[in-house]
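One structure is given below, represented as structure tokens, and several questions about it will come after.
Just one protein chain is left out here, and the rest sit where they should.
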Amino acid sequence: MIDNKGTSARIRNAIIHLIVIILGLICLLPLINIVAISFSGSAAVTANKVGLLPVDFTTLAYSRIVSDSQFWRSFGISVIRVVLTLALNLVLVIPMSYAMTRKTSEFRFRNVYMNLLIFAMLFNGGMIPTYIVVKNLGLLNTIWALILPGAVPIFSVILMMNFFKGIPRALEEAAIVDGANPLQVLLHVMVPCAKPSIATISLFSVVGSWNDFFSGLIYMQKVKDYPIMTYIQSLSIDLQELVNNAASSSALENISELSNRNLNAAKIVVAVIPLLLIYPFLQKYLISGMTMGAVKE
Amino acid sequence: MYKRNMYKAAALTLVGIMTLSFWGCGSGSTSDSSTEIVTDPAERGTVTVTLGRQTTANPKFPSGDSYEDNAYIRMTEEKLNIDIQDEFEAESGDDYNRQVSLALSAGSLPSMMKVASKDELTELYENELIADLTDVYDQYASDYIKGIYDSFDGRALANVTYDGKIMAIPATASDAGTSMCWVRSDWVESLGLTVDEDGDRCLTMDEVKDLARAFIDGNPEQADHPVGIAFNANLTSSSSDGTNTINAIAYALGAYPKLWYKDEAGNLTYGSVTPEMKEALSVIKSWYDEGVVDNQLGTRTWDDITSLLTNGQCGIIFGSWHIPDWLLNNVYTLNNKAVFTPYAVVSEEGKVNCTHANATGEFIVVSADFDHPEIAIQILNLFYDDMVNDSALLEEYPDVASYLNEGVDGTARPFNIEVKSNTYLLDEYACLKAALAGEGTKEEIPTAEERSNYDSIKAYQEGSGDVTGWCKIHSRTKGVDLLAYLTENDLYNWITPVYPETTDTMNTSWANLQTLEEENFIKIVTGAIDLDEGFDSFVSGWKAQGGETITGEIEAQLEQ
Partner (left out) sequence: MKTKTLKPINNTGSQSRFFHLFVVPGMIFLLIFNYLPMFGLVMAFQDFVPAKGFFGSKFVGLKHFQYMLQLPDIGRVIRNTLIIAVGKIFFGMILAIAFAILLNEIRMKFLKSTVQTIVYLPHFLSWVVLAAVAVNLFNLDGSVNQILASIGIGKINFLGSNQVFRKLIIGTDVWKEFGYNSVVYLAAITGIDPSLHEAAAIDGASWWKRIWHITIPGMLPIIMLMTAMNLTSVLSAGFDQVYNLYSPIVYESGDVLDTYVYRIGLVGRQYSFGAAVGLARSAVATLMMVTANHLTDRLTGQRIY
């Protein structure tokens, strides 16, 4: 804003640049480390010799992933899950949040529904009762167990609602005067105006369901049905063993497990790629979503 | 009106779904007991059996096979006319416990599942969720299976008996035997020493020390730094046969480290905090001070110790009967003149103290709702009797035979447990010994593994020089032979430890207590801390940091 000339300003500027760059590096280097591990030979990985560059460069881990059927099965389950969750979320959230923008004079039960939503956001029955419901509906071990319990992300409803509220009323009224019913208003006026925020809640949905591992842990009874993050989670080495890392007879067994670390690292890298592919969109819309949720103009 | 009705119908349907989905049809599974249940596999229809399976990360299945569809499962389904489906599959530990818990919470156990702890078994029994197997065990278990359980002097079945009822099929774990002192007998010969003058195959502690001293002085392979005896940084092991540990010395002095047992006064004791343990440490410490024990004690890794042996720096190692198969083989590979002889270390009374292994720590339970508990026993017979004793079965199912040869993981079987007699090792060896001596035949040897050992040994004796033959001669005709000798001559003094359930405090503090113990022991022996002060402060620290609480918790378990 203001050009502050003079040496002290220059030094200050240099320090600021330095700090910002260091913070950037701190965020980046650990991620580079795991990529480097995935490209390193397992001996080097086991000996913890890998820093930021691969040691004994090899793509062996990646070629092993190519033929790992369980990995791709889980990957596929996650892809299908993300697509179905997204579709269901949008179909349920958009109309619901539009209805929630009405005043009680237009939609008498608006507050009743709103309170139901808020209460459901704050309170839950806990893992076991939810599990019992999912089980009794026969959803266990099906992809629906990963989708239906999260069909209505309430936070997204509130976000969408706030956005709809920001759309000028005049646009809506013009359509109503033309004889449009609320559904037509929603589809032809509101949705086109709300594209950015629809993108935002879509990305929330995608990131959330791709990253979730816990529902897989609870609702899937066999590894073959695990979504990708649950699968990755199940690979992680036993921390207890690692912490007690003293040399003992079980160390023999550990070594074989540890030398899989480069393979596991490669799996992690591949599992993150879908998110990296949509990251440009994430950056654009989720960040506007963040500001939208908090600083509403 | 029509519309209103429609709303009503819709609302009712929703309520219906909700009720069903929550309260479910929990009681719907109770069986109609009025009809006679047919138990003969050939006469009844196919029964669906659901299993809770404990799996492993790398089961080594041939391609196309899986836990639900593999050679073992196919054989079981065909033989017993059942259809096996996995209710859940999970690796042992938290993952498996979670699956069991979830299944339980919804009130639906699989027909059969593995239970990995006694407290869980007790809980299942108290909640009346598992079937009483007393009758089906008596009626269906083969004599061979019954013989296996009887070989544990009642310990195996007592573990699963509640109010006089057998509530589970117990897995078995046989006794490991003593930690032997393996000595390079070719060195003894070349140095002109005499070991074990009286020929009782036992050594006293002093004899061990003198021998180590003689090996250092004689240094038969002219090594740069001869070492008497080397030990692991973890000096003790909870397994009686602990390799590279001081177990043999401790046991000879009446100390049973890392184990819980009732002392003579009937008090529950933890072996590592006893005065006997202190004495054992003082012995090792004096050996260390005299230079008989490796002066780099504590910093050597497992592999380092192995290379001491292979380099010819060290000629004595403590360990299990089976170390020739996987550890001493390295010595022979580099030096085919090497010959070892195992000795037992005796107490002042001339006995070999040894602890019984935990006879059962794992169980198979049958759901109380399952109509055919006898199938569990039939599976037991099929895998732990027929498959062992009936060679025709493996000819009928070549897939299964190839599984055995290729080392497909045991988790592939419907029950991931071992059921073997407490003396199976000695029994099988007796047949091998007879065959080798020409008093029996190879065909009389009961297991495939022991038959292949027979071949290897024969080949070696005929001059093959093969490492496998050398290994099997050492592990069987020396190692197991020593165990058999100790048993036959009544030289064992058996101690039966208490194997407690994991207590709450153990969950949080056990790892720390173990570290405390291991660190202090090594410090005491190497002189980093004073023996008396160090041991006493370790004991009080151990008690204060949870040891006392845990002792109380285990006592409470025992009273139940």
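Labels for the chains are A and B, by order of writing; each one numbers its residues from 1.
Going forward, a residue touches a chain if its C-beta (ideal position, glycine included) is under 8 Å from a C-beta of that chain, and two chains touch if they have at least 3 such contacts.
Keep in mind that what you see is a predicted model, and the values were worked out from it rather than measured.
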item: Missing chain: touched chains present in the view; value: A, B
item: Hidden-chain contact residue, picked from the options B:A158, B:A511 or B:A528; value: B:A511
item: Touching residues on chain A - with respect to the absent chain; value: 1-2, 4, 9, 12-13, 16-17, 19-21, 23-24, 26-28, 30-31, 33-34, 37, 48, 50-51, 91-93, 95-96, 98-100, 102, 105-110, 113-114, 116-118, 120-130, 132-134, 137, 148-149, 151-152, 157-158, 176, 181-183, 186, 207, 210-214, 229, 232-233, 236-237, 239-240, 242-245, 261, 264-265, 268, 271-272, 275, 279, 282-283, 286-287, 290-291, 294-296
item: Positions on chain B where the hidden chain makes contact; value: 14, 17-18, 21-23, 26-27, 94, 97-98, 100-102, 104-107, 120, 123, 127-129, 507-508, 510-512
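The rule is simple: only the chains that are shown with their structure count from here on.
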item: Inter-centroid spacing, chain B versus chain A (mean Cα positions, whole Å); value: 43
item: Residue ranges of chain A touching chain B (in the complex, touch as defined); value: 128-129, 131-133, 135-137, 217-218, 221-224, 234-235, 238, 240, 243-244, 246-249, 251-252
item: Chain A-touching residues of chain B, taken from the complex the two chains share; value: 17, 20-25, 55, 57, 66-67, 86-91, 93, 95, 98-99, 102, 105-106, 108, 232-234, 237, 243, 301-302, 511, 514-515, 518
